[in-house]
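Notes to accompany the following structure.
A single protein chain has been omitted; all remaining protein chains appear in their positions.
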Amino acid sequence: MSAESGSKKPRVGVYVCHCGTNISHTVDVEQVREWAEKTLGAEGVVIARDYKFMCSSLGQELIEKDIKELGLERVVVAACSPHLHELTFRGASKRAGLNPYLTELASIREQVSWVHTDKAVATEKAKAVVAGAVERVIKNEPLEEIRVPIHPDTLVVGGGIAGIQAALEIANAGFKVYLVEREPSIGGHMAQFDKTFPTLDCAACILTPRMFEAGTHPNIELLTWSEVTHVAGYVGNFTVTVKKKPRYVNTDLCTGCGICVEKCPKKVVDDVYEAGLGYRKVVYTPFAQAVPKYPVIDAPNCTYFQKGTCKACEKFCPTNAIDFTQKEEYVTIQVGNIILATGYDLFDARRVSNYGYGRLANVFTSIEFERMSNAAGPTGGNIVLRDGKTQPKTVGIIHCVGSRDKNYNNYCSSICCMQSLKFAHLVKERTGATVYEFYIDMRTPMKAYDEFYQRVLEEGTLFVRGKVAQVTNAARNEREEGKLIIQVEDTLAGKQRRIPVDMVILSIGMEPRHDAKETSHLFGVGCSSDGWFIEKHPKLDPVSTMTEGVMIAGCATGPKDIPASVAQGAAAAARVLNKIMQKEVVLEPIKASIDQEKCSGCRICNGLCPFNAILFHEDRMVSEINPALCQGCGTCVAACPAGAISGTGFSNEQILAQIDGLLMDVNLAV
Amino acid sequence: MSDYLFYPGCSMESSAKAYYDSLMEIAEPLGINLKEIEDWNCCGATEYVGINLIPAYSLIARNLALAAKMKNGTKTVVAPCSACYLNLAKADYYMAERPALGEKVNQALEAGGLHYDPGTLDIRHILDIIINDIGLDVLKAKVVKPLKGLRVAPYLGCMVPRPDYYHRWSDPEHPIELVEVLKAIGAEVIDFPRATTCCGGHMTQIGPETAYELIRRLISSAEKYKADIMVTVCPMCQMNIDAYQSETNRYFGTHYHMPIVFFTQLIGLALGFPPEKLGFGTEITSTKAALARIGVEIPEPVEEGAPRRKKEEGLPMPPRLLKNVKGKPRNTEEAEQ
Amino acid sequence: MPQTDIQPFRTALIQEEDLSLLEEVSMKTAGVSHLEMCIQCGSCGGSCPPAEEMDHTPRMLFAMLRAGMRDAVLQSNTPWICVSCYHCVVRCPQNVHITDVMYTLKSMAIREKKYRDATAPEFSETFVDMVEKYGRSFEFGLATRHYLKHAPLRLVSMSTMGLGMLTKGRMSITPKKIKGMPQLKAILDKAKELELTS
Partner (left out) sequence: MSETFEPVIIGFTCNWCSYRAADLAGTARMKYAPNVRLIRLMCSGRLDPTFVMKALASGADGVLITGCHPGECHYIEQNYKALRRYLLLRRVLKGMGIAPERVKLVWASAAEGLKLAQEINTFVEEIRALGPLGWNRKLAGNGHALEQPAMEVTA
C-alpha cells in the first residue's frame, strides 16, 4: 500500500482498552498499541494509548485531554461492541469539542478476545480490526443529530391486563391514550379466569376495577371491536389508521340495558370468551362486567343478516339503538408512541392426538377448566364431566401440553406449572376428588409460588414425574373399563403406570398470536422465527423494540404470568412518558440523500424503499429523499447506478476504506 | 394409468399372499400400474439393523439403487408391507440426514457396481397411493358392491404412520386414511382406539408371552367395539393376529374370534371381484361368519382357526412350554393399589 | 470406616464409568440420534407397549448410558423387548431416535456378547443368515431352525398353525433365491468391513 506521507490526513488518536483482563487476556494490548502508533502513523495516527478501562471516567478524560491538547480530529476506541459504549465515547468527544460522529468503536472484545483463544492470532486480528476502524474514521463526516418533536398522544394496542395497565399509567400522568382492542370488550384472557395463582384472588374482582377505570378515564379513548390497519411515520409522529368494525349498535343511544341480548332468539357456541364450553346470544356482550357495556351483533350468525327477518333486538330496544345499517369505519389518529400489548393465543390441544382432546369427551383444556370453575361460567362453577352433571372422582392434570416439545413449541410456557397447581387446589376444594399432577419439571420460581406448591402437596395431590405418553379409552382390564387411562412412566419409580381417571385437564401452553407476523410488519418490529416479538435487549431493554417509538408489553414477547405482564405494561408506559416528557427525540443522522445533479431519473431506487421516502419529481425528472421518512437502511445507496445517492454514517468511502484497513496486513505481505 | 415402481417384499410371496393377490386384482381397475423392481432382495425386516448397521442399510439400499436404475418417468416406489416401506424410507432419509452413513453405504454398494443418492426416489405406501393419487372419488366410482353392514376395525399398525419422517400421514397415532378408504367402500368403520398400536411384531417368535398380551389387547378391543372383522395394511400384523390368535386364546383361556384381512381384499370385494381371487380362505381365523353378513361366501377353509378346546370355562391352562407364565391380563397398576 | 468396606463400592464405580459410552452409541446409530438431548421425561417409557417386560425403561437406559454403565446397559433386556412400534419416537419431545438407539444397543450387545438371553439375538442372526444365503427371507427355514434350537416343544404346539400356513399356501418349504446373489454378497462383504466412525 502506498502511503502518501505528508498529505493532510486528519489527526487520529487510537485508544486500546484492556477491559480488565477481558481483552488483554487474549489480545496483546500493548503490542496493538505500539503497532497502531508505528504502522498506522502513516495513515494519520498521532497517538495510541492503552488503558485498563477506557469506559471509566479516567479513561474518557484521557481521550478528552488528547483531543484538546493534541488537536485530534478523529478518535478510534478499540474496546467492546458499539452497541454498548458507542454513546459513551461519542459523549467524551463531544465534551472535548469534537463532533461525536468522528469517533469510531472497534470491537476487539466481542469479535476478538472473547471468541478466539490463540493470543498471537487474536492480536493480529485485533490489529486488522483497529486498522479498519482507523481507515473508516478518516472518511467520517461530522454530522448533526436530528431532533424531532414528539406527539404527546399514545396508542396502546391490545386491551388485556398489560395494555390496560400501560394505558392507565400514561393517562394518569395526564396524557391521552387510544386503547385499541379487537374484541368487543377489554379485559383479555384474564377476564376469563376464575382464580389467580398463587394468592387465589378472584380474577374478576381484581380486574374489573381496572377495566372500569380504563373505560371511564377522561384521557383514555377506547376503540374496542377495532383493529389497526395501517401505520405510517416514525417515532414522535405516527399516523395510525384504525378500522372500527360495525357493532350494529349505536353507542350514543345504547344504555347497555341488555334487553336485546335477552330477546335475541338465537344461541351460538362462544368460542372466544367461553372457550367453546358455553353459549352466547348472537347479540351479546362477552361477559357481565364488559367494558364498554355496549353489545355487538355477530352478523355472520344473525338471522336478520342471513335471512332478512327477525329484528327482535330492534323491536325491543327501548332507545332505538340497534342500527343494522352500520358499516366499517376507518379513523386516523396521530400519536407519538405506540405500545404493543397484543398478547398470546392458546396452543391447540387437538394437535397432540395422543392426549385425545376433541376425541375423548372428558379431556378438557386449561382454559375450559377456567371457565368451568368460574362461578359466572357455563357450569356456574361446578366441576363436572362433559355430560354437565357428573362430578369426577379422579382427575389427572397434565403439564407441558404443546410446550417444551420439539414436535410443537420448544419453549417453556412458564405459567402452566402454577396454573396446574391452582387447578389441583380448586378440584380438591370443590369436589374432593383424587388429583394427579403429571409434570416433567416443577417450575415455581416467583414470589410465593413454591409455597403454593407446598400447600398443594399438603392437600394430598399425587404428583407423578413423567411426561404423559397417552390418554386413552382403550381399557386393558375391568378396572380401566369406562375410564380415561393416563399412561405414563413414573420416572421416579422407574415404572410404567396406567392410571384410570374420570377427567383429564391439559395445561396448554401459550403461542404467539396467529397473526403476529402481520402485526410485526404493520408496526415494523422484529419477530423471532417462533413468532414472538423481539425486545431491543432481552435483559436491559425488555419493553423496547428496535423501532424507536414502538414499545412492547406482556405476552407479545413470550409467555408471562399476570404480575410480569402488569410490570411490563407499567414499564412500557414509563418508557413512553420519558419520551413524551423530553418533548423531542434525537435520531441518529443516518440518512440517504440524492445528489440532484447526478440523478439520472431512472427511478430504480423508487421501488426499493419500503418507507416510501423517495419522491420522484416528474417535472425535473429526478428523485428526492424525504429525510423524515428515511430510516437509513442504505438499500437505495447500494442500488443507484449513477452513484447519485449517498448515505451518511455508512458512505461508500467509509466502507471501502474500512475494507482497505481490514486487509492492510494481507496487502503488506504482498 | 399411473406407473409405479413396486417393491413387494418377501411376505407378499408367502404369508401375505392374499395381500398380493388382491392388490394385483384391484390395481388395474384403480389405474395403478405396478412395475416390480427387478431382482429385489429382502429389506432385512427389523432383524438386520439390530446386528450390523452398515450391512443392514446396504441391504436395503441395494433395492433403492436397483429401483433408481429403472425409474424412467416415475420416481415413486410403492411398498405394501409396513416394515419394507419403513426400511426403504428410513434408508433414504437417514442416508441424507447422516452423510457419513450415506457414504459408507455407497462404498458397499459400489462393490456390487451400484450407487444410490438419497432423495432420488419417493418411497410411499400403497394406501397413500390409493388415497392421495387415485383418490376417494375414483375409488367410490368403482364400487359395485358396497360393504354395507360390515363393521370393520381399521388397523394400521405401527410402521406406516410412524415415524413418518416425510410427513405423508395425517397423524402418527390416529390417522384417517384407512378409515376414509373403508368408508368409501361402504363399510361401517368403528372408532377403533387401537388403530396404530403394536401387534407384537417379531415377539411372536422370540417372546411369545409379550406378543400374546399385545394381540389380546387388540382383539379384545375390536370385539368390545363390536367389529365383525379387522382390516390391516401390514403382513406382520395380519400374520400375528390371524395365525397366533388361537395360541393367544389358549394362553389367556379366552375365546376371541376376530378375523383380520388386508384392506385390498375388502376393496376387491367392493369392486366386485370373487372372494377366491382375493385370497379369502387363506386366513387361519375364519372370515366366514363376518363376510356372511354382507352375503359373501368364503371357500371352505382347510382348518378352522377358532380354539377347539371349548370346555375350558374355569381356570385357564397355561401352556407349559413358556417361561414366565402369567395366565391373566397384565395390570401394570397392580403395585399401586 | 475401615477402608476395606468402602473399597469394593468405589472400584465398582470406577470400573463402570465410561463417559464415552453415550457418544459411542450415538455415533453408531443410523441418522442423527439426538441421544444427548434426552431430558428424562419418560414419554418413551410411558409409551412402550411391552414396558412391563423390560428390566429398565428406555428412559432409564438413557440415564445409564449417560452414567457410563456399559455392562449394565448392554446386559439389559430392554432393546430385545422393543417391538419397533415407534410410539416413543413420535412422542419424544427431543426427537431422540429411540428405536434406532435400541438397534444399536442390540448390535453392541451381540458384538460384545453381553446379552443374557440368546433367544432374540440368535433369532435375528438366523434371519440374517437366511437373507445372506438367499437374498430373501425364508420363513419355513427360519421357524424350524429357530424353534429347534430355542423351543423344540413349541415347534410341536405350533405345528397345527404351521401346517395351516403350508396348506393354505402361505408358507413355502423351499427358499427363493435372487439372481444377483454374487452382487449382494459382494455388497454385504464390503459393508461388513465398514463402520460409522463420524
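Going in written order, the chains are labelled A, B and C, and every chain counts its residues from 1.
Convention: a residue touches a chain if its C-beta (ideal position, glycine included) is under 8 Å from a C-beta of that chain, and two chains touch if they have at least 3 such contacts.
Computed from a predicted structure; not experimentally measured.
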| item | value |
| --- | --- |
| Where the missing chain makes contact, among the chains that are shown | A |
| Contact partner of the left-out chain, one of A:110, A:541 or A:561 | A:110 |
| Option from A:142, A:526 or A:563 whose C-beta touches the chain left out | A:526 |
| Residues in chain A touching the chain absent from view | 81-83, 107, 109-112, 114-118, 121-122, 125, 128-129, 132, 517, 521, 524, 526-529, 534, 546-547, 590, 608, 610-611, 631-635, 637-639, 647, 649-650, 652, 655-656, 658-660, 662-663, 666-667, 670 |
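By our rule, only the chains that are shown with their structure count from here on.
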| item | value |
| --- | --- |
| Distance-maximising chain from chain B - centres being C-alpha averages | A |
| Top chain pair, ranked by how many C-beta pairs fall in contact | B-C |
| Distance between chain centroids, defined by C-alpha means - chain A, chain C (Å) | 49 |
| Distance from chain C to chain B - Cα centre to Cα centre, in angstrom | 22 |
| Shared-contact residues (touching 2 or more other chains) in chain A | 354, 470, 495-496 |
| Residues of chain B touching at least two other chains | 172-173, 197, 217, 330, 332 |
| Chain A residues within the chain C interface of the complex | 354, 400, 404-407, 440, 465-470, 487-491, 494-496 |
| Residues of chain C that touch chain A when the two form their complex | 39-48, 51-52, 56-57, 59-60, 87-88, 90-91, 93-95 |
| Chain A-facing residues of chain B, complex | 171-174, 193-194, 197, 217, 221, 224, 329-333, 335-336 |
